[in-house]
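So the structure is just underneath, and the comments pick up after that.
Apart from one protein chain that is not included, each protein chain of the complex appears where it belongs.
When the chains are written out, they are named A, B and C in that same order, and each has its own residue count from 1.
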Amino acid sequence: MTKKIVLAYSGGLDTSVAIPWLIDKGYEVIAVVLDVGQGGKDLEAIQKKGLQVGAVQSIVVDGKEEFADKYVAPVIKANALYEGAYPLVSALSRPLIIDKLVDIAHENGADAIAHGSTGKGNDQVRFEAAIHALDPDLAIEAPIRDFHWSREEEIDYAKDHNVPVPIGKQSPYSIDANLWGRANEAGILEDPWNVASDDAWGMTVAPEEAPDEATLLDLTFEKGLPVALNGEKMTLANLIVKLNKIAGENGIGRIDKIENRLVGIKSREVYEAPAAAVIMAAHKDLEDLTLERDVAHYKPLLEQKVTDLIYNALWITPLFDALQAFIDHTQAVVNGTVKMKLYKGQAVAIARQSEENSLYNKNLATYTAADSFDQVAAGGFIKLWSLPSMVFEQVNHVHSVEKK
Amino acid sequence: MTKKIVLAYSGGLDTSVAIPWLIDKGYEVIAVVLDVGQGGKDLEAIQKKGLQVGAVQSIVVDGKEEFADKYVAPVIKANALYEGAYPLVSALSRPLIIDKLVDIAHENGADAIAHGSTGKGNDQVRFEAAIHALDPDLAIEAPIRDFHWSREEEIDYAKDHNVPVPIGKQSPYSIDANLWGRANEAGILEDPWNVASDDAWGMTVAPEEAPDEATLLDLTFEKGLPVALNGEKMTLANLIVKLNKIAGENGIGRIDKIENRLVGIKSREVYEAPAAAVIMAAHKDLEDLTLERDVAHYKPLLEQKVTDLIYNALWITPLFDALQAFIDHTQAVVNGTVKMKLYKGQAVAIARQSEENSLYNKNLATYTAADSFDQVAAGGFIKLWSLPSMVFEQVNHVHSVEKK
Amino acid sequence: MTKKIVLAYSGGLDTSVAIPWLIDKGYEVIAVVLDVGQGGKDLEAIQKKGLQVGAVQSIVVDGKEEFADKYVAPVIKANALYEGAYPLVSALSRPLIIDKLVDIAHENGADAIAHGSTGKGNDQVRFEAAIHALDPDLAIEAPIRDFHWSREEEIDYAKDHNVPVPIGKQSPYSIDANLWGRANEAGILEDPWNVASDDAWGMTVAPEEAPDEATLLDLTFEKGLPVALNGEKMTLANLIVKLNKIAGENGIGRIDKIENRLVGIKSREVYEAPAAAVIMAAHKDLEDLTLERDVAHYKPLLEQKVTDLIYNALWITPLFDALQAFIDHTQAVVNGTVKMKLYKGQAVAIARQSEENSLYNKNLATYTAADSFDQVAAGGFIKLWSLPSMVFEQVNHVHSVEKK
Partner (left out) sequence: MTKKIVLAYSGGLDTSVAIPWLIDKGYEVIAVVLDVGQGGKDLEAIQKKGLQVGAVQSIVVDGKEEFADKYVAPVIKANALYEGAYPLVSALSRPLIIDKLVDIAHENGADAIAHGSTGKGNDQVRFEAAIHALDPDLAIEAPIRDFHWSREEEIDYAKDHNVPVPIGKQSPYSIDANLWGRANEAGILEDPWNVASDDAWGMTVAPEEAPDEATLLDLTFEKGLPVALNGEKMTLANLIVKLNKIAGENGIGRIDKIENRLVGIKSREVYEAPAAAVIMAAHKDLEDLTLERDVAHYKPLLEQKVTDLIYNALWITPLFDALQAFIDHTQAVVNGTVKMKLYKGQAVAIARQSEENSLYNKNLATYTAADSFDQVAAGGFIKLWSLPSMVFEQVNHVHSVEKK
C-alpha cells in the first residue's frame, strides 16, 4: 500500500525536485502552497506546476487573514523583536503552515509531512517541532537537508525527472517573504563588513529615494492591535498590506544584523518589514501612555521570552500559551491613536491620545494630588527609598568615608 | 557658630534666589558649578554671579572627562535606554555632582548640601539618595521644593535681595543639558497629542533640514567603549562632543516620549542625544558580532536593571556595583569597528568587523563543522529540543487531536 | 455635620483607644472586626467592646472562606514564599480587610477609614495602598502611627476614656494571626543571635515534643489547589484548619528569619504556618510531575514577582492581575495526589501521582522514542547545544589553550 505525504510546496526548484525524490521513496505526494502574502507569485501557476512534476494533488490555501490575526497579532502585542531588531517574519509562518498541513494530512490519511528546509537554519526546527507537537505519529521528510547534492547535481536530477529548471543567472540570495516582511541571507552578505547592495532589498526604496516630504498618518489601536489607518477601519491583513506600501515607499523597515541562530551559528541577515516598523513603534508609544508603570516595566521581560519562544520553534507550547494570557491581559487598556511621521527611512511617533485609557491626563486629580505631595510626600518617599543602601554604606563604606 | 552649606549652583534664577534664602536660614553658602558639558553658558560669569548674590565661595569644577569615563561609559556598555528609549541624560550627572559636592563639604567643614530640584521630579531623589549614601550626617536643603512661591513671588523676592532677574519673555520650557544630551519638558508639550514645535529642540536640526547626502563614519571600540572616530583616537568626552555635532547636523537623536517617573506620575519628555544615538547603535551592533549567544540573550535582563537603577536614583548601591562586574566582564571581547550611516534623522550600522573577537568567521572550523552536522546533528537536536512540549501535547492535547 | 469613619477593629488596646481618639477628632466610628481565622478570640465579646468604648456600630464579618479562596489560593498556585521562606501570612489579610471596609464605608456613607498599624511596618502600606486603589476619595486615619504615646501615656489615655486596660504582665511579643499562619516580632527576638524561646510559638509544638511516629497523609489537588485530605473532600478553609492542627502537632511550619521590610529596614521575624508548609511542599512536588519543563523553569521568575507584589502592598494592581492570568493558565494541569510524610518538624513529599496529567509515564511513547534517540539524537543535540560556547573558546581562548 502506498504511503501518502503532504509537502510544503513553494514552486521553486528545491521543493519541485523534492516531488520526484519523494515519489522515488515510495510516496504519493500532496503539494500544498500556503498563501501568507508572500506576493509577486502566480499561485495558480505554482499549483499547476505541482501536478505537472508529479503530485497527486496540488492545493493552494489562502492563509493571509489567519496569518495576520493569529500569528502577527501576538508579535504586535508583545513588541516582539528578536535580539531587539527582527520582527520574526519567517518564524511566524512556519507554525501556520504546519497547522494546515497536518489538517490536510489527517483529511487525506497521509502518513508523513515533508518540508524544504536545509540543515543549517532555524526553519527545519520550526517545521518539525510543530509536527511533533500536533501529531508525533507523522513521519517527517526533509529532502533538501538529505539531498547532499551540489547545484549541478540538483539540476541534472531535475532534468532527468522533467522538473523545469529556471533559465539564466541565479539570484545570489536566498529569500523568504510573507505579509509581515522579507528575509534575505547568504550571497555577498556573508561578509559582515560588506555593505548590503541595492539588489538585496525588495520591499523598500533606499531612504535617499524616498519622497522629500514626510508622510503623516494616524494609527488607531483597540486592545493592542491596529484597527484603523487615518480613521478608516480595515482588517489587520489589509492594514499591513497598505502600510507595507506606504512605509516601503518612505524607505522604512530595513534591518541589517548579525543574528544568533537556534542551531548555534551566527548569520548575517537582511530583513525588510515596513509595516512592522510603523505598527510596532506606534504600539509601543501607545503603551507608554496607557500601561501602568509596573506593568510597563515588567512586560519587557516576558516579551523577550515570547520572542525567543517564537524564534526558537516553541510556538505550540504551554509556556507560549501562558505568556499570551499575561500579554493579552495587559492589552485591554491599549486603546487610542498614535500620529506617526514617516520620513526617509524612519517612522517615529510624534503625538498620541487615548480617550478612555490615558494615564497621562492633566485633568486628573493626580496632578492636584501631585501638587500637594510636593511638599511632604517626596521627602518621606526619598528617605525610605534610599534607606537600605544608606544603611549598607553606613556599615560597609564601599563608597563613603568611615567616620570615627 | 555659622553653619556652612554647599549649593549645586547653575546660575539660573532658581538657584540664585536660593542663595539669599539659605543665608536667611543661617547658612554660609558655597556655590559650586559643575561643568558636565552643558554648553552655551559662560561659566566664569556664573561663578561671579554666585559671589555677587551672596555666596562666600563660588567654585567651578570641570567634570567633563570624569563624567564621560565614569558615568556615560556604563550606559554605553549596558545599552542603557530607560523604557527602551531614553539614554539617561540627566540621571547621569546627579551622582557626579553630589560626589563633588560632598568632597567640597568635607574639605570646608560644611554641614549641609542644597540642590535646586522641585518636588515632582526624579532629580530630587537622585540628589538626596546620593547624599544619604555618601554621608548620611549631611543635612539637605531643597529650597525650590520648599519655596511654595508663584513666579511673581519669586521675582519679587529676587528683586528684594539683589538677585538679577532675566529680562524679556520666559522660555516656556524647562531644560537640563550635559555632554550626553538635553532634556526638555513642560510647556506646550504637556498635551501628548501636541506635536513638539521647532523651538523645543536645541542640539539637532529637523531631519528635513539635514544634508541630502548621507554621512558615513567608522566607530572603533575597545572593551565596549568607542575609542576612535574614522580611525582617529580621542577621549570619550571629545568623541561625544564631535559626534554630537556631526549627528546633530544630520537630525539624529530626537526622542519624544511619555515617561514613567520614579515619583509615580507620567510625564511627556522631549530629549536630544545625537552622539548617544550613534554610539549606542554601533555598540549594540558590535555586540551582535562578538558576544556569545547566551551572553547576548541574558545581558538584556541585567541591562534593564542597570538602567532602572540609574534612573531610580540607585547609582551608589551594592546592586549597581555587582551588575557592573557582570557587564564589564562581558565587554572584554567587544572590540572592533562599526560603519555607521547617518542620514536625515537616522543612524544605522551598515557594516562591522572585529579582527580578534568576531564569532562570525567564514574561515572558522565552525562552518565546516556545520556542514557536517547538517546531515545528522540537526535532526537529533530537533528531537530533543521539542521533546518536552511533544510529551505535554501527547498527554494533555491542548493543540493536538487525541487519538484512540 | 458629623463625619463617619470605618475602623479596622481588633479588640486590643491600641484599636480600642483609637475609638475615643477618633471621636475626639470629630468622627462617628463604625468598628469592624474581620474574622480571617485568627482564632482564640471571642469575636462576640470584641464586638460588644467596640460599642462599649464608643463606636456607633460594631460589626463582625466572617471572611474565612473568602480569605482562603481569594487570598490564600494565589499564594499556593504561585509557590509564593517571600525571600524564599515566608508564606505571606499577614500580607494576605490586609487587602481583604480593606475590601470589606470600603464596602461598609460606601454602604454607610462614611468619609474615612482608620487602621491600627504603626509607622515602621509593612501593614500601613498594605492598608493605605488598598484604600487608595479602591476609593482614593476616602480619607485615612492611622491613630497608632500618630499617637506618639509611650505605653504609660496610652494607658492613662485609656483610663481617662473608659477603655479597659489588660491586667497583668504584658506579652513581650507583637502577634498577628489568621487562617494561614501567625507572625511574631519584637521582644527578645530583636537580637538575631538570640534563639527564639518556647513562648515565641503559638501554633506548633517543638519538633522534640512531636510524636515519635510519622504521620502520612494524601493531599489531592485540582487545578493547583488542594481539594481533599486523605480522599475526603473539603473547602480550602476547612482543609487549612485541619492541616494546621495535624502539622502543628508534628512541629511543622516554624520559620525564623531576618526579613527586608518594604519600608527599608531589616527585622527579625518568627512565623508559624503549619498547613502552608505541607500544602506548598506538596503543590511544588505535583508541579514537578505535571508542568512541562519550560513552564517549570520560567514560572519561578513570575512567582517571585507575585510574591513581592503581595508583600509590597501591590495586590490591587494591573500587574498582579496579569500575573494571575499567567499563573492560572499553568495550573490547569496540576491535578493529582501527593503523599506527604510529616515527622518531627518536617513535611516532605515521598510519592506522587497524576492520572490525567503526569508527564512522567513509563508507558508513554516517549520512553520508546528515548531508546531510539540514544544512539544518534543525543550526539547531534550535544553538538548544536555546545556550538556557541565552543566557537567562543576557539576565538577567545578564555579557558582553552590556543593552538598554532
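Note that in this section a residue touches a chain if its C-beta (ideal position, glycine included) is under 8 Å from a C-beta of that chain, and two chains touch if they have at least 3 such contacts.
Just so you know, these numbers come straight off a predicted model, no measurement behind them.
The chain omitted from view is touched by exactly one of C:D42, C:E190 or C:E356, namely C:E190. Screening C:Y27, C:W180 or C:F392 against the full complex identifies C:F392 as the residue touching the chain left out. Residues 136, 260, 263-265, 291-292, 294-295, 298, 301-302, 305, 309, 314, 317-319, 321-323, 325-326, 328-330, 333, 365, 384-388, 391 of chain B touch the missing chain (whole complex, contact as defined above). Contact residues of chain C toward the unshown chain are 83-84, 106, 118-120, 124-125, 128-129, 132-137, 142, 145-146, 148, 190-196, 207-208, 212, 214, 254, 256-260, 263-268, 284-285, 288-289, 293, 296-297, 300-301, 304, 308, 313-314, 316-318, 321, 339, 343-346, 348-353, 358-360, 362, 366-367, 370, 373-375, 377-379, 381-383, 385-387, 389-390, 392-394, 396, 398-401, 403. By the touch definition given at the top, chain A reaches the unshown chain through residues 292-294, 333, 356-359, 361, 364-366, 369, 373, 376-381, 383-385, 387-392, 394-396.
The rule we apply is simple: only the chains that are shown with their structure count from here on.
Rounded to a whole number, the gap between the C-alpha centres of chain B and chain C is 40 angstrom. Counting only residues that touch two or more partner chains, chain B has 293, 358-359, 366, 373, 377-379, 381, 383, 385, 389-390, 392, 394, 396.
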